[in-house]
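The complex appears here without one of its protein chains, the remainder shown in place.
Each chain gets a letter, A and B, in the order it is written, and its residues are counted from 1.
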Amino acid sequence: MSTSTHGLHIRVFSLLMMLFLLNACGGSLVSNSTQEVTPITSNLVIYSGRTESFMVPIIVAFNDVYPDISIQLKSGKNSELAAAIIEERANPQADIFISTDMLTHINLSNYDVLAPAPIRGSDSIPDEFKPVNGTWTSVTARARVIMYNTDLVSAADAPRSMFDLTDPKWRGKVIFANSSNGPFQAQVAAMMTLVGRERTAEWLRDLVRNDTTFFGGASDLRKAVGAGEFAIGVLNHYNFELQKREATDNRVAAIYPDQAEGEMGVLVNTTTIGQIRGGPNPTAARLFAEFIISETAQQIYADTNYEYPILPTISVASGILPPNQFRRADVNMQAVADDVAAAIELMQEAGIP
Amino acid sequence: MEPVITLQHVTRHPSTARHPIVNDLSLELHPGEILVLLGPSGSGKTTTLRLIAGLELPDRGEIMIRGVSAAGRGRALPPEARRVGMVFQDYALFPHMTVNDNIRFALHAYPKHEQPDRINEALRLVGLTGLGERLPHQLSGGQQQRVAIARALAPQPPVILLDEPFSNLDTALRDHVRSELRSILRTAQTSAIIVTHDQAEALAIADRIALLHEGVLHQIGTPEELFAQPCTRFAAAFMGQADFVTVHRNGQQLSSELGPLQLHDDHVACYEQTCILVRHDDVSFEPNAHHPNAHILERHYEGPMYHYRLRLQSGQMVSCKLPHDNKFDVGTPVVVRYICTHPLVYFIGENARSVATPIAL
Partner (left out) sequence: MADWQIITGNTRKPPKVVWIIALLVAAVALIPALYTIIRAVDAIGTTPLPPWPLLRTLIVNTILLAVFSAALSGIIGVTQALLIERTNLFGRRWWRIVVALPLAIPPYVLSMTTIALMRPRGIIERWLVENTYATYGDIPFNLLFGLPGSTIVLALCLSPYVYLPVAAVLRQGSNHLSEIAQISGASWRYRLRHVTLPLIIPAAGGGMLLVMLYALADFGVPALLRLPTFSTAIYGRFTGQIDRAGAALLSLPLIIATLGLIILEERLAGRGGAQINRSWRPQLPHALQGWQLPALSVMLIISGAALVGPVSTLIYWSMNVVSASELASRVPLDRLLQIGTGNIAFVAFVATLTTALAITPTLLLRRGGIAGTLLARISQAGYALPGVVVALSIVLVINQASPWLAGGLIPLILAYIIRFLPQAVQSLDVAFEQIAPSLEEAGRSLGQTANNVIRQIVLPLAAPGLQASWALLFLSMLKELPATLLLRPAGFDTLAVRIWMPASDGLYTAAAVPALILLVGALLPLALVLRNQYQRPPQQPSVEE
C-alpha cells in the first residue's frame, strides 16, 4: 500500500516535469546554417499575417546574416494575431508582427502594444507608408486589380472598373475574398472615402445580387480563376503575377481598374511590420525589422513575389506594371483606418459571409 | 455461547420500493452453525445477506457481529471492517488475477511472509492445491466456486456468507459440492449463512433454516421442523410437495376422506372445518374397483418410484409415490388411506396450526 502510493507520487512528479519541459520547448521553422557571421545568439518570435511561403525566403536570407538568431514563426490571420498580441499585453510573447494590411497595424497601435522605435533605414520610406509615431512601417506595396481568365473573357470584354463587376453579364462568374479578409476590408473602407458610403453599400449589395462568390484568401482565389472555375477575381496584383507564372492554369490577365476620367483609380495597400512593446527579444526584433526594409530583402520581395518594394531605390521586377504607369486612388490609407469597423458592418449588411 | 451474528428488527425499505424488501427481521447465527436463508425470488434473502456484509444499510433495526454493533442508528461499519467473508453468486473472482493473487487480495492485513502459507492452506482446504497460478477463466465452474470459498475463508472470518452458491453448477456436481462445502466449513470451524431458493438444498445442508417470504420471516428451525411442522401454509407448500385436504371436526376426532384423525388438544374447538397437510409419504393406495374413494389422474415415472396424482371424490388432490413395480393405469379406481403414524399438521386460516394423528383402521 505504502509502496504503491510512493509510485503514484513519482508518476505525478514525472508528469509535471514533462509538462514543464514541453512548455519550455519549441522549434524553429527554418534550420540554422552553421556559417559564422555575426555573433548574436537569440530567439525571435514573429507573428505573421502573411502566408508562410512569402516569409520563408526572407527568414532564410536573414539567417544567412544572423545564423544564431533562431526564428519561431506563427502564421495566421492578421486580426487573429493582432487579438493575440492585445491579449498577451501583460506578458508579450511575440517580438515582431507582420501584417498584410496597413490598417491592422494602425488599429493595433491604438492599443499601445507596439514599440515606438523608428527603424534604421525607414527614413527613405515615403511618409504615406509609415506613421508619425514610428510604431510600424510598410514593407511592400500592392495594387488591387481585377484578374480574368482569358479563355472565358476576351480582353475587349474585360471589366474596366470595380463597378463593372455588378453587370448582369458577370452573374455568378466573379469571386472575391470573404468579409474577414483584411485587404478586402481595406478596399471597402477606402471606397467609402472615395465614392461615399452610400455608393459603396449599393455596390456591395449589387455584387451579392449578382451571385458573386465571397470565399477564402488570395491564393485560393487566383487558382480558382486560373482554373476557370470563375471568370473574374479581385485580388492583389502579385497574385495575378504568380498565377501567370504557374506551369498550368496560367491563361490569366489583369486590369488595373478605374483609370478613366472621374473614376477612383487603383487602390494601393501595403504589408507592414511593427515591433511589439516589451517583447522578449528586442535586439533581434530590431535587427529583423531593419533587415526586412533593407535592399536585400526588398529585392527578394520584388523578384520572387512581384510586389512593389517600399524603397524607391529598388526597381520592380521586369514585366510588372511600374507604379508610375497607373493612376493611384487619391486616398490616404492611414486616414481610413477608423472606417474598418464600418466597412465590415457594411459588408455584413449586404449579406457577405 | 454468544451469537456470531444478531439481527434485531432489521428493516430495509428503499425509497424507490413500495414494500419493504426486508421487514422487521430478527434472527441469530450461532457459532459453528450453518443457517440457510430460504425463500422464493424476491423474498429478501439476498438483501439480508448484503445487509450483513455491509453492502447495503438497514433503514431500521440493528445488526451485531460477535456482539459488536455493525449497523444501526444511522451509523455503520464499512464492509471492509466487518470481517465477514462473502461468496457471490457469480463468484466475483477478479479475472485479471491468478488464483493466488485473488486469495492474497483478501490477506492484505496479514504480514507478507505469512501470506503464502495462508494461501496454500486455503487452497488445500478446498482441494485446489497446485492450481494457484491459474487464471479464473482457466478453471471449471466448480473450481471457480471453490476459489471463491477459499478466498472468503482465507482471512479466517468468524462467518462467511454464500449467495446461491450452487445455482451455477449442474445437478451432478451439486450434491458433491454440497457435502464438500459442509465438510470445509466444519474443518474451518466457520459459521455460515447460505442463501438459496431450493428447499431440497436447504434441507440437505442446513443446521437451521430461516424461511423468508416477501421480506418477512415465516419460520426458523431445523430442517425437520420446517418440513414436518410448517408454521404457515406458505411454509408447508414451499418445503415440499404438499396437498391440503379438508377435514371436519367430530368431537375429539377429525374426519376426512382419507380416514379419521385423533386430535391432541381442543383449542380449535370453535372450528367445524379446516385443512390438513398431506405429503406423498403420508398416504398409500391400492386399486379397488368396488369401494374407491379416488382415482388415478396422472402418473409420472421417477426412476425408482412412480409418482401418482390422485383425485378424491370431492375433487381434492393428493400425491402418492409407490415403488416402480406398482404400475397402474391412469383412471384406475383406488382406495387411498393414511399410512403414517406421526402427527399431521393442520391449519386454521393461514397461520394457526396444530397436529392430529391418523387413527389406524
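General remarks:
Definition applied: contacts are C-beta pairs under 8 Å (C-beta built on N, C-alpha and C of every residue); 3 or more make two chains touch, one makes a residue touch a chain.
Predicted model, so just to flag it, every value in this text is computed and none were measured.
The chain that is not drawn here is touched, among residues A:Glu87, A:Asp157 or A:Asp338, by A:Glu87. Within the full complex, the residue among B:Met1, B:Ala109 or B:Ala172 touching the omitted chain is B:Ala109. Contact with the chain that does not appear here is found for just one residue of B:Leu7, B:Ile63, B:Val126 or B:Leu139, B:Leu139. Contacts to the hidden chain, counted on chain B, fall at residues 14, 50, 53-57, 68, 74-86, 88-96, 105-106, 108-109, 135-137, 139-141, 144, 151-152, 155, 168. Counting the whole complex, the residues of chain A in touch with the unshown chain are 1, 4, 15, 18-19, 22-29, 31, 45-47, 51-53, 56-57, 72-80, 82-84, 86-91, 93-94, 107, 178-182, 185, 213, 215-224, 227-229, 242, 245-248, 304, 340-341, 344-345, 348-349, 351-353.
Operating definition for what follows: only the chains that are shown with their structure count from here on.
Inter-chain centre distance (chain A to chain B, centres taken as mean C-alpha positions): 87 Å.
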